[in-house]
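Here the complex is missing one protein chain, while the rest keep their positions.
Moving on, here comes subunit A:
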């Protein structure tokens, strides 16, 4: 007679934390921050409860796309050290559960956002989930080293969503905020890719560092940073910008450009000699870069009633 131990059930008894991990909480926190920024700087104010529910819906929608991504990518997650401990490859959550959670939360978040804010915002949220789960995860991620560039659009939608929740329409300012994250993603990610010893190649995911080489990746970091600067500065001359934002943005962009330039002129020998010090510094800087840009925009709007912010 086979003895059944209670320990045998361990793999099929996920805790609440395992389900929460499916939603990629760290990505959700960035989504919440940038969506809040879009909502705060919009020229139309929302009722605080409607605004809070709208932000929650956007966060849940982002989490839903994260769950769908984990469902689809479970096979490659299992083959990479960084992702092997995720709920599905580690056996804590079954793939079908992640799919069900992803689909259910997608539906809930889109419908609730439509009811709380407006249906244009709900449609954009639905498109964002589709873009991340289908266009990025299912199509681009395994087929092109430019996956991070086009896929980065999914992460760029939250401030636009926040804006549309408040105003019900899109404006150049909202698209520029979209552009800021869209252009920021490649140098941010490739700076990381340069110093992390990844096993994307073993998992069959084309990463620029492995398909085109590290020299080409350094060129790309500088190229995309050069393209990012005008987008970041342009926001300063719109209705949501002002002297404070422009000053903060100018300092951040000079520093970021300097970092990208330093990455570009180094070779692998130099990078290995100091254990990728410059690449790590630029990656850390890129996190502050985005946080401070959106922080400055919100501060500019908050100071406007006192005659201090804006143009």
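Quick note on the criterion: a contact is a pair of C-beta atoms (placed from the backbone, for glycine too) under 8 Å apart; a residue touches a chain by one contact, two chains touch by 3 or more; residues count from 1.
As a convention for this text, contacts and distances are computed from a predicted model.
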Omitted chain, identified by the protein name its UniProt record gives, among "Glucose/mannose transport system permease protein", "Cytochrome C oxidase assembly protein", "3-methyl-2-oxobutanoate dehydrogenase (2-methylpropanoyl-transferring)" or "ABC transporter ATP-binding protein": "Cytochrome C oxidase assembly protein"
Absent-chain contact - pick from A:80, A:116, A:133 or A:180: A:116
Candidate in contact with the missing chain, chosen from A:50, A:94, A:262 or A:277: A:50
For subunit A, the residues touching the chain missing from this view: 6, 9-10, 13-17, 19, 47, 49-50, 53, 56, 112, 115-116
